[in-house]
Each structure stands twice: as structure tokens, then as C-alpha cells.
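Complex shown without one protein chain; remaining protein chains in place.
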Amino acid sequence: MSWLLAAPIILPLITAVLAYLARTRPLAGRIGVAGSVLHLAVAGVLMGVALDRGVVVAQIGSWPAPFGITLVADILSAVMVVITAITGLATAVYALADVGPRENRLGFHALLQVLLAGVSGAFVTGDLFNLYVWFEVMLIASFALLVLGGQKAQIDGAVKYVALNLVSTVLFLTGVGLLYGMTGTLNMADLAVTLRAAENPGLVTLVAMLFMVAFGMKAALFPLFFWLPASYHTPAFAVSAVFAGLLTKVGVYALIRTFTLIFTEDQPFTHTFLLWVACLTMAVGVIGAAAQADFRKILSFHIISQIGYMVLGLALMTPLALTGAVFYLVHHIIVKANLFLVSGVAQKIAGDTALDRIGGLYRTAPLLALLFLVPAFSLAGFPPLSGFWAKYVLVKASLDLGAWLVAGVALAVGLLTIYSMTKIWGEAFWKPHPEGRDPRLSALSPAARRALLGPIAALAVLTCVIGFFPQPFVALAERASAQLLDPSAYVAAVLGPEAGARFHRAPEAAAAATGAEAATGAEAAP
Amino acid sequence: MNSVILTAGTRVLVALLVLFSVFMLLRGHNEPGGGFIGGLIGATGFVIYAIACGTDAARAALRAAPETVAAAGLGIAILGALMAAITGQPFFTGQWLFLGAGEDGDKGLPLSSVLVFDVGVYLVVFGAILTLVFALEEEI
Partner (left out) sequence: MEPVLAVLVGLLVAAAVYLMLARSFLLYLFGLILVSNAANLVIFAAGGLTPGAPPLIETGALAPAGPVANALPQALVLTAIVIGFGLFAFALVLAFRAMTELGTIESDEMRIAEPPEAGR
């Protein structure tokens, strides 16, 4: 099992090495695509095994948990790895036509694969410090990808991105240190067990808030999101697509993981706090988007508002709400990455991403218009596309709890999303081109057309599939959310069946039992 | 920089530092030391060389591009992690080979996948630092 879990991390790294050694030739791009295909295959196998067994665990270097680094894939992790691989493949193909020889020579394809390795690592690790390490791998690769073009706007955006993300890193590290001081372990499953018997619950809540701020910054939650709209519209389109699809979602995943597994003791405080933050994030993001007039800037603000929905699911903490959050994650990554890819094609054939300088795409490139409409409608939540089901589940979950205000905000934000999408549609596709240009897809070479439109079409088809046949996907999200709400299977898989059974009991009994276990354990230890 | 003393001293220093860095790498097997610190020391040698004789001379002396060295180091490190596959043990498990080990606790010459990993780390650190330093030197 250990090899299966390590493969989604190792494969992109090997691909990165090969692609970097071939960086002066166009071969590098093809190596990247081949590696991404393998990555997807491995992720699929992992998904199958996780579905079969529930939780897959590997102890790296044969060090038993909780002493060594544990890799764990429950259904949520497996789903996230699959979606990472899909986004990675789409981006790698798109990059064949989007990334010039200069960026290639600087190692674009290698960096992209390192980024994917970091994201996959963050999804499968079961150790808090290891999560930190994968965050940093991801961060370094994303820094480099951001400034690869060397344009002024990119450097300007990168300064803000780097500055704020480093703060988040330091906060994360401080939280890890305090948590280790309190519990003497950093294995997530072990932490879940130990913190139930924590002597000082107030301190645990404090550390939980430290993690919430650190992950909230990564996830671009209100009021910590300012780095995102400052930087996401500057890099190459393939880069901004993979950033938009994956990077903030790693923050959301980390929030979901820690606040369902580790920090669950003070839910009235932490999760209520998250609920307010989620509502504000949704509202502020969508209002910010309404004020923008650039294709990618509008999309950037929409990332923020959509993050609010996912965190809303986490904050409500009911089975249905978490189902909604997981479903939303999957739907959002596909749709958002796709919209950024579309914006790239629009820029290539119409000349810009500023909406007042482009137009006429509907008349001259109807195929692109269609490919835009699918993810755009899905993002806004039109039935029967994937976004409708995602929003429906979340709104239903909040109505079940009687949280009328929350449901109202979620619906209102959905409406405002339609406004922004209509704005892009009207400006970029509907109105005539202001300079009278005739943007046609045929302006691209056939090879470029295939590389650019192939991934967009594939992701659009995927959106439609999820939309038309949501049942299996909802069932999958339901299984993932059931595992999140009752982590005893997770704990049992990592620490052994006894720990899992103990964890399953009432919290007080479990606390007493772990206390006794800790006492005997200390005696038994040499 | 044009200083006779520095240029003359550098020739000795570079050789010493690179040798010392390899010593630190191997010493990391059982005692304080290892790939990271070794890589730093080795890089220092070439940084001094670049300061004394210019980055062009340092690049020429290095032969391979430092970025390539770093990438190759990453590859070697992964290889070290993959060696556990030989015995079918979990990923990253250290593999040991005792050359000429005797019966009475004499371990002979121990070779391990840990060392391979460390060599990878050495090259990654060495290459990454030189990439950054050369880039900065050439900009200014």
C-alpha cells in the first residue's frame, strides 16, 4: 500500500526531474503530459482502493505511527488527488500551446509538476508537520511559476503573494510548535485522540484559531484574501488556471481536515466563527467581482466567494453540509480552472483580458462561447449543471438547520454571480470588438487549437457529466462526509483497531481511557 | 573583484572547501554532518571562486549548469527513496549493505540508501544555492 500512496507524490517529482533535464527542447512539455497521464492513472487506482477499503494508510520508512510520517488516503483525500491529477493533466496539455520557449527553458513544466507533487502530498499526508512541508513545496513552486514570465505586473503581484503567504507559513509553524508542546505528537490521528483528553481546552482553542488564520490565508478567506486578486491575473494562463483550481483548495482541504479531525472539541466557538467568516467571504468576494472589469480579475474574486461556500459546508458540520462542501470542492476546481483556461484562449484570439478592449467572440468563435457558457452557468448555479447541485445541497443543509440568514446569503451570492458572468458574456462575447477586429479560432495553428481547446472541452464535458448524473458523485461525497464526521475509521487505520474503538466511544470515556493508556504507555517506554 | 590575494588564496580555498564538503557529507553517516551542510560548504567554495574570478570562470569550472545539478540531485534523492522497492519494504525504508561484514559484530563497510539520498540532498543544495548566487552576481 505504501507505494500506491507515495506514487502520486513521487511520479510528478520524477516527471519534474526529466522535464527539467529536457528543458531546452519541446520534449519537456510532452514529458509533462505523459507524467500527468500516469499521475491520473495512479490517482484512479488509489481512488479505487480507497473506495474498497475506506481508508488507505502507509507508514513511510517503516516507522510505525505516531512516530514516523504517515500517509493516509480516506475518500476525501483520494477524491482530491484524482481531481488534482485531472487539473494537472488539463493544464499540462494546455501549457503545450500557452507556454513559450523562454518559460520552457526556465523550467515551466518541471515547476508545474513540482507544484502538483506538493498539492498531492498535502492531500495524502497524515502528519501535520509533513503538511507544512508540502505547503512549502507548493509555495516555492508557485512563487517561481508566478514570476516566470518576468513581466512587471507579475513581479508586482508576486511580491504581494509572497509577502502574505510567508506570514501564513510562520503562523502555521507556530501553531505546529505549540501543538507539539501540548501533546508531544504531530500525527493527525494521534492528535485527534490526544486532544480529546487535553488538560487545557482553552489553549487548544487558541491554537485552533492560529491554524484557522494560517489556513484561512491559504484558502483566501475574508479578511485574509487580498493576495489573491493582487496576483492571480498576472501569470501565464495555464499557471493561473492551476492556481485558481488547486492552491486555495488546499487551504480549504486543510481547514476541513483539521476542523473535522483535530479541533472538534469547541465547535460552538470555532465553527460559529467559521460560519460568519464563510458568509462574509461569499458576500465580499462576489461584490468585489462586480466592481472589476477584467476577465481574470472577475474570476479571481469569484474564487473568493466560492471558497465561502465550501467553508460554509464545514462550518455547519452536518452530514449534508459536509457532503455539499466536498461536492462543491470537486465541482469548483473543475469549473474554475476551466474558466481561466477559456480566458486564456479569449486573450490569445481577441488580444486582451480587459473586457472593454475585447468583444465579438460569440459571432466569430461560437465554439469558445459555448465552452465558456458551460462552466459559467455551472459557476452561477444554473440547473442542471454541477454548480446547481453543489449549491442546492449546501442551501438545503442550512435550511435544515434553520439558518435562514446563511441560506439567504448563499442564494443572493448565487444571483450576483450570474451578474458577473453576464458581464463577461456581454462584454467579451456579445458586443462587437471595439477595434473592429475579427477574433477567430482559426487564427491559432491547428496544433495550438487542439492543445488549448481539448482540455477546455474535456473539463466542460466533465462538468456536464457531474451535472446530468449527480447521483454517484453525491453518493461519493456522502461517504467522504460520513468518514469526516466519524473519524474513528481514520484513527483505527492509522493507529490500530484498539485506538479506533476507543476513539469511537463517548468522549468522556475515551478521555479517561487515553489518560490511562498514556500513563501505562509512559511506564512501558524505556 | 580584482585582488591578487583573493585570487591566489581562492585556488587553495576552493579545493579545500569542496574536499571538506565531501568529508562532511560522508561524516553525516554516523556523526553530525550530512548532505545539507555538505552542500552548503561545497557551494561556498564556488561562491568564493565566483567572487574572486567572476561567475563565468566559476560556471566554466563547474562544467554543468547549477540548475541541472540541482535537478539531478532531486532525481538521485528520489532514487534513494525508491531503493526500498528492492526488498519490497515500505517506501523510503533505509536499505543497508554491509560489505565484508564479519561474524563478531564487525560491520565492515556499511553502504546504505540513506547515503544515496544524502548525496541527492547535497547536490540539490549545492545546485540551488549556486543558481541563486550566480543569478544575483550576474544581475549586479
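Which chain is which? They are A and B, in the order written, and residues in each are numbered from 1.
Following the convention adopted for this analysis, contacts are C-beta pairs under 8 Å (C-beta built on N, C-alpha and C of every residue); 3 or more make two chains touch, one makes a residue touch a chain.
This structure is a prediction, so every number in the text was calculated from the model and none was measured.
Asks: Which of these touches the unseen chain: A:V49, A:L178 or A:A443?
Replies: Final answer for the missing-chain contact: A:L178.
Asks: Of the residues A:S36, A:S231, A:T364 or A:T463, which one touches the chain left out of the display?
Replies: Once the missing chain is taken into account, the touching residue is A:S231.
Asks: Given the contact definition stated above, which residue among A:L13, A:A92 or A:A158 touches the chain not shown here?
Replies: A:A158
Asks: Of the listed residues A:A41, A:V170, A:L206 or A:L370, which contacts the missing chain in the full complex?
Replies: A:V170
Asks: So that we can see where the missing chain sits, which residues of chain A does it touch?
Replies: 129, 132-133, 136, 139-140, 143-144, 147, 150, 152-160, 162-163, 166-167, 169-170, 173-174, 176-178, 180-182, 186, 229-231, 233-234, 526
Asks: Residue-wise, where is chain B in contact with the chain that is not depicted?
Replies: Contact residues on chain B toward the absent chain are 36, 105, 128-129, 132, 135-136, 139.
Criterion: only the chains that are shown with their structure count from here on.
Asks: Round to the nearest whole Å and give the separation of the Cα centres of chain A and chain B.
Replies: The computed centroid separation for chain A versus chain B comes out at 36 Å.
Asks: Which positions of chain A touch chain B when the two form their complex?
Replies: 2-3, 5-6, 10, 13-14, 16-17, 20-21, 58-62, 107, 110
Asks: Touching chain A in the complex: which residues of chain B?
Replies: Touching chain A: residues 67-68, 71-72, 74-75, 78, 81-82, 84-85, 89-94 of chain B.
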